[in-house]
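With one protein chain removed, the remaining protein chains of the complex are shown where they sit.
First chain written, first letter: the chains are A and B, and each begins at residue 1.
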Amino acid sequence: MLKDCLEAVEKKKPFIHNITNYVTANDVANMLLACKASPIMADEFKEVEEITAICDGLTINIGTLNQHTIPSMFAAGKKAVKMGHCVLLDPVGAGASTLRTNTALELCSQIPFDCIRGNISEIKALAIGSRNTKGVDASVTDAVTEENKEEMIDFLQIFAKEKQCIVICTGKIDLVLDGTSCYSIQNGHPKMSQVTGTGCQLSALVTAYLAANPKQKLEACVAAVCAMGLAGELAWERMEKGDGIATYRNRIIDAIDQMNGVCLEKGARYEIQ
Amino acid sequence: MLKDCLEAVEKKKPFIHNITNYVTANDVANMLLACKASPIMADEFKEVEEITAICDGLTINIGTLNQHTIPSMFAAGKKAVKMGHCVLLDPVGAGASTLRTNTALELCSQIPFDCIRGNISEIKALAIGSRNTKGVDASVTDAVTEENKEEMIDFLQIFAKEKQCIVICTGKIDLVLDGTSCYSIQNGHPKMSQVTGTGCQLSALVTAYLAANPKQKLEACVAAVCAMGLAGELAWERMEKGDGIATYRNRIIDAIDQMNGVCLEKGARYEIQ
Partner (left out) sequence: MLKDCLEAVEKKKPFIHNITNYVTANDVANMLLACKASPIMADEFKEVEEITAICDGLTINIGTLNQHTIPSMFAAGKKAVKMGHCVLLDPVGAGASTLRTNTALELCSQIPFDCIRGNISEIKALAIGSRNTKGVDASVTDAVTEENKEEMIDFLQIFAKEKQCIVICTGKIDLVLDGTSCYSIQNGHPKMSQVTGTGCQLSALVTAYLAANPKQKLEACVAAVCAMGLAGELAWERMEKGDGIATYRNRIIDAIDQMNGVCLEKGARYEIQ
């Protein structure tokens, strides 16, 4: 299953439009190229509909949203939906400011996303208007653990059902849910959370997997999340004395570039809940 | 010839103003520093004329153009020309949206660029209003190959003559033309096209070479294109098991940093057509 999803990306080389933040845009572009997709970043209102129309999928990431890019997000999102493209929302920092929370909520209400990917704080901000978000990291009390996993899954399934989309909640344990099924993924390494942009990169990777696997969207999401986590593990194995997060960042992207379907199938650790 | 061009950059350390995209701005800055030039990025209308006035050259890259930076491109371009600085256009994604195509066309009509560098799709979009561009990559049917090279050269020479500037068309084979002469460059590695921003980096590198070699502009362009391709080759030789595009990106910049004139002269593979 996962092998097929990865190979579909390699074969179709989906062209992904990203309205994303300037902090991690370079890593996002390289992550898309690493999985053999093609990136384009464009956030000017006057061109986003045209740009998204020639692409296969759209990632909306609100990491450094501003008054000029917010209308672009709505325009591109609606156009992409109209074209039948897959659209993903990464609500970076939802809960950290009223503007972020409201923009994310409004995007959710106007655009039928195929997938929403965030940490538990961000998803909670969308689901219940929580204001407990601390930037890009799930606050400690909000982390998904083995102890509260069942409760979290119930909470997230309700949200996924309500939004009629796939929800990917990442953290120590990654959860992929569609309102009915739930996959729990154990791949990854704690150090990944100390590298800026691993979440943004995963979101773009998911968009590429969705665009290349429109008939098995849930599986595509699971495959992308496993691939990213596995890349974090493989990259960690290559770390040498003195290496830190900058080298780790590069090795994660390298690992996606070098990963094939057999490797993914073998290394993926997930279970249906 | 190439050696002199590289050494002029090292000696003059030209200060290059870049109005460029936020995706690859960091790599562009490091590429300029690697060749011993100095970068400054500034795209606010209120300061671009002043900034460009204290620089030696200007790169205009429309990769993430927007309503606020477009007027800055025109103002800076005109000022740089008035100062006698060299000015280069990188029409990223021309053909992908009306805004990009029209902005690039209008820039070309108002600013006498010293050089335009793009892939064949982007150049075609400027030359004949082609709408076949797929983002930053030349579409397959548009690639310059040994078979269609003669035809492409004729096409590009007409464009170069019309625009009265040097045209650099990069792809599997890189062509540098000025309306009369044409250099064909064989340096480079296919993997370079899978690293985001190698085109943007080359454009900035060309601006630095032009700024340091105002009396032999065509040779300066050839030297910069050879240097970038050779860096791609040298970087590739250093790749180890498990390395992918992120490491390759770093090694390419490293190779420019470590390259001297003798190395460039020895490794350059070009011929006059």
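Simple rule for what comes next: a residue touches a chain if its C-beta (ideal position, glycine included) is under 8 Å from a C-beta of that chain, and two chains touch if they have at least 3 such contacts.
All values reported here derive from a predicted model rather than from experimental measurement.
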Requested in this report: May I ask which residue of A:P14, A:G118 or A:G197 touches the chain that does not appear here?
Outcome: A:G197
Report summary line: Given B:N26, B:N148 or B:Q216, the correct residue touching the omitted chain is B:N26
Query - Absent-chain contact - pick from A:A8, A:I40 or A:L65 - result: A:L65
Query raised in the report: Hey, which of B:S38, B:S181 or B:Q216 is the one touching the hidden chain?
Result: B:S38
Query raised in the report: Of the residues in chain B, which ones touch the absent chain?
Result: 15, 22, 25-26, 29-30, 33-34, 38-47, 50-51, 54, 68, 234, 238, 249-258
Report summary line: Omitted-chain footprint on chain A covers residues 21-24, 26-27, 63-68, 93, 96-100, 134-137, 194-197, 242-247, 249-250
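FYI, only the chains that are shown with their structure count from here on.
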Query raised in the report: For chain A and chain B, what's the span in angstrom between their mean Cα positions?
Result: 33
